[in-house]
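The complex is shown incomplete by one protein chain, all other protein chains being positioned as in the whole.
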Amino acid sequence: MQKHIVVIGAGPAGLESSANLSNLGFRVTLVEKEEVTGGHLNKWHALFPSLASGKHTIEAIVKGLNPGIKIQTATKVTGIEAVNDYFTVSGHNGWQEKADAVVLTTGFQLFDSHRKEEYGYGIYENVITSADLEKQFASGKEFVNRQGKKPERVGFVHCVGSRDEKVNNLHCSKVCCITAVKQAIEVKQMIPEADVFCFYMDLRMFGRHYEELYKQAQEKYNIQFIRGRLSESTEDKDGNIIVKVEDTLLGKPLRIKVGLLVLMAGMEFPPATKALTNMLGLKNVSDGFIQPLDEVLHSNLTEIPGVFIAGTCSGPKSVSDTMADARSAALAVAEYLK
Amino acid sequence: MEKKVKNFGYSVTRDRQIDFDANNHDVGKIVALAEPTLHLCISCGTCSATCTASQFTEFSLRQVILLVRRGETKGLLKEVSKCMLCGKCQLVCPRNVSTRNLIIQISRALCNHEVSGSAMLKP
Partner (left out) sequence: MKLEGKRLIWQEYQKEIADDHYFYARSCIRQTFFPGAEAVFVKIMKDELGKDIHDEQHHTSCTGIGYHADVVPFDTTMTVIARQFALMTEAGYENYAASCVTSFGLYTEVLETWHHFPEKEAQVREFLYKATGREFNKPKNLAHASDIVYKFRHQIAAKAKYKLIDKNTGEPLKVVEHIGCHYSKMFPHKGIGGAEYPYVLSGMIEAWGGEVIDYPERRHCCGFGFRQYIVQANRGFSLSCSKKKFDSMEPYQPDMIITNCPGCPMFLDRWQYALSEMEGKTYGKNNNGIPVFTYEEVAGMIMGYDPWKIGLQLHQVSAEPLLDKIGIPYDPLSKFKGKNGEDLGIPETPNYLKFYAD
């Protein structure tokens, strides 16, 4: 009999795992809590380092889906139970399926920047997040701040909700550094006369072509990188944002006014997924993300046979890393069901 | 009329904070135009580690570049004059910053700024 796999979460990891599993001859049900598939990528205008369109990327992934895959949207998974040699997966709306294997591709949630109270997100109108900026880019509208003015200066704050034990997140979210560089360049392309600043602790340009993009940001776009973590932001009379940071390479505090401040919100493990992993008895390590059976040898396996992981539910990843991880998870499932 | 000043035994302390908005950024702009590799510096410090002057004085090209970028140019001309233009820094720079010319351009812009109040080069 054809084996059945339930994949939970239809972002890039879930879509790509499902496509591969279906191509390998399995029956696949892809369940998604939202009305549409695509996850965070739906809201992301352009991807680093190539500036490929988020929308086109999702469309290309969806195009690869075999028509045999059953896509169950608007269904929030509320129960997973291991029964003998199969799993019963059930949703909030009464949906239920039996599965021979389950792939968790539940992804991340964006750090809620309100929690960094001192940065003023939700209070000062010209403090926005990287996700808000992508929405603004995607809207195709003229690039203006909340006063309807072209900002003369734009600041990017790295590591918001990442590498910060004050918000209980010790981990690096990996993608924010390169996203800031990408978005800084996009801002400069829209407003060439603007001065753009990145406030960073370390620049982690780990991926291929990332360092090149960083160099381009400096050389071609004159984006300034100031090494220091933002301590606070406030608003002046005209709605500009005044930021305080230490220029750690000069060893002096620095004060600068920007017309728009962008917070590079990091990745967190979503509490809703935590409920599922608790139900399964899966280990989350101190950073909250799901711990694979072995980080080097079995990165898609969990300690429960038949439960697999792919994408950012096991830690922050770029889209390309997520895609590779999704394909590798499909192979791991095939191996298990052989 | 001269203002009466009381002696309190203390006075207003100089603010250490770099006030980016209040600083003059002319020197930085002129230098970047004259030597665009200024933009490429990543503050790694290789230049100052190898610099002869840095071994015996407070001179640091890494810091000079940052000070120019932040508009903190007061007293910088004296700093820059410590460079002996040996060119060792240029050999080691991983980003191919043209450090010798950069020093020359910084000195020139600072001199112009000091003499004429503007960093603009006279034709």
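Every chain is named by a letter (A and B) in the order it is written, and numbering of its residues begins at 1.
Just so we're on the same page, a contact is a pair of C-beta atoms (placed from the backbone, for glycine too) under 8 Å apart; a residue touches a chain by one contact, two chains touch by 3 or more.
Owing to the predicted nature of the structure, the values given are computational and were not obtained by experimental measurement.
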Sole residue of A:44, A:124, A:269 or A:289 that reaches the chain not shown, by the stated touch rule: A:124
Residue, one of A:141, A:237 or A:338, that touches the chain absent here: A:237
Those residues of chain A which, in the complete complex, touch the missing chain: 114, 117-118, 120-125, 232, 234-237, 242
Contact footprint on chain B, counting only the chain that is left out: 3-6, 8-13, 15
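The rule is simple: only the chains that are shown with their structure count from here on.
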Distance between chain centroids, defined by C-alpha means - chain A, chain B (Å): 40
Contact footprint of chain B on chain A as seen in their complex: 215, 218-219, 222, 224-225, 227, 247, 249-250, 252-257
Of all residues in chain B, those that touch chain A in their complex: 16-21, 32, 36, 39-40, 42-43, 62-63, 66-67, 69-70, 72, 95
